[in-house]
Each structure stands twice: as C-alpha cells, then as structure tokens.
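Every protein chain of the complex appears in place save one, which is left out.
Our next item is chain A:
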Amino acid sequence: MCQDCGCLEVGAVTLEGVPLGSDHHSHAPLQEHDHGHGPELRRLSLFHGQGQLQEISIKQRILSRNDHLAQHNRELLQKAQVFATNWISAPGSGKTRLIERMLEDNRLGQEIFVIEGDQETSRDRDRIRAKGGQAVQINTGSACHLDAHMVHEALHQLPLKPKSFLVIENVGNMVCPTAFDLGEAFKVAVISCTEGEDKPLKYPDLITNAKVLLINKIDLLPHLDFDLEACGSFAKRINPAITVFAVSAKTGEGMEAFYAWVLSAKGAETSETKAVIQER
C-alpha cells in the first residue's frame, strides 16, 4: 500500500538498487539557508492553560524544501548545459516507448540521458540501455511520485555531457507527480488514445502544469472511437499555452514535428539562460 494512500510505514526509495538516504545530503538542513524570505516572528500575549500562546508567522511554501532542491537541480543542469524534461502520464500510455523511439530516431543531435522512476523493477532502465541510452533507475517503493531529492541523487550517477538532453520519466500517475518540481525546464504530459479524449478534463492539473502534450498511440485510431481533435481542444481550453502533438511511438508518425519543437524550445531556453547570466 502506498505511503501516501494511508500507510504510515515509509518504504525504501532506491537508486540503482541502493537505498537512498535522506539525511546524508550536504544540503539537508535546507531550512538553514535563508534567502531573505525567512519566517518572521509575531508575538501575541495570549494565555491558554498554563502556557503562553504565541503566534508564529511562517508564510512559506509547503513544498519549499522540495522547491529549494529542485531549484538547485535546475541551476546544476543549466550550468552543465543539460536540457531536462519531466514526463508525466498514467501508467501504460507509452512514455518508455516514446523515449526508446527518441533514441532510435536520434534526431535531437545530442545524447539523451534518462532517469527512470517506477515503484519497482529496473525493467525500464534496461529497455533504455538496450537502445544504447544511458539510464539510471529510481524505485520509489511506496511513494507515488519522484521528488527533487531523488532526482538530485540520480543526477550524480549520470555522466551528463554539455548540450545533452535529460529525460526524467516519472512514476506512472497523473496526479501526484504534478505537484513536485524536479528542476526540469518543463513538463511533458502524455495521454494515449486508448484512455479517452476527455482525459485532460479529468486530470486538469497535469495539463495546467505541462508545456507540451503528446497524444500517443495514434496508430490505433482506426480501431477506436477516440476524438483526437476534441482531446487537443480540451487541453487548449485548460491551458491555452500548451502545445499538442499527435504521435505514434510505434510507427514514428508525428515525431518529427515534436523533435523540431523540442530543439526550438531548447534553443529558447539556452538563450534565456544566457541572458539571465549576462544580467547578473
């Protein structure tokens, strides 16, 4: 049973089969480094029982620890000139097959590194390696999403190269991974045709947070009642800025347009980063 579904027993997260410690990270006391938005103290002289009551104003993001580490990952990736994306979908929508297709097609001009996230097994990592890709596997045990700490540890195990791509394949789940920033440039949402065109309506938070939506398995369209246009238009109504591609990881249809878009998004991101560095 998932720790987030009611079971309090924390399952062991592993990276390449080795338990991931939570207290050995050099930045562990994140609450120690204050960036000027630290909590302020407001004293109220209220009395309750035998003690004195005191109100403490905190005004801190609930996921500030994750966000802080995610920002650290982002800076690390930018410094290493690695373009990272965080892939989120329901289980079985074809994320791993899409990444295999990207490795087969080799149209991005640079190496693709992969971090695989699954509750159990290293099957996806093995699939990526079989296609010649470098990959590490995170097993979340009981957790239903990857977090920035897990990804941080995984980053240290990949021999990342300048200008390369990093694909983070999240745990198959359309809800929980959406709330956790990992330090990626943007999130990629995947929906497959077999899931029904109303999927964006049912899981709007993923659509809101993604920059691009891949509607996968379009090779199956002749056999389904799936309304491709409606699916894309639902996504656009929820997130007018989202870019939608209809693709088939199996046949490769539609992938060329996606590759061209990724390359231009990477170019835009790189020049933005340069501008920020120059401003500083």
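The rule is short, and it goes like this: a residue touches a chain if its C-beta (ideal position, glycine included) is under 8 Å from a C-beta of that chain, and two chains touch if they have at least 3 such contacts; residues count from 1.
Assume contacts and distances are computed from a predicted model.
Chemist: Suppose you had to identify the omitted chain by its UniProt name; would it be "ABC transporter permease", "Stage V sporulation protein AC", "Fluoride-specific ion channel FluC" or "Hydrogenase maturation factor HypA"?
Modeler: "Hydrogenase maturation factor HypA"
Chemist: Which listed residue, A:63, A:80, A:158 or A:224, touches the chain dropped from view?
Modeler: Of these options, the touching residue for the absent chain is A:63.
Chemist: Quick one: say which of A:18, A:130, A:179 or A:268 touches the chain that got left out.
Modeler: Result: among the candidates, A:179 touches the missing chain.
Chemist: Where the complex has a chain not shown, which of A:20, A:77 or A:143 is the residue touching it?
Modeler: Once the missing chain is taken into account, the touching residue is A:143.
Chemist: So that we can see where the missing chain sits, which residues of chain A does it touch?
Modeler: Per the touch rule, chain A residues meeting the hidden chain are 2-6, 8, 31, 39, 41, 48-66, 143-145, 175-176, 178-180, 201, 204-205, 208-209, 237-241.
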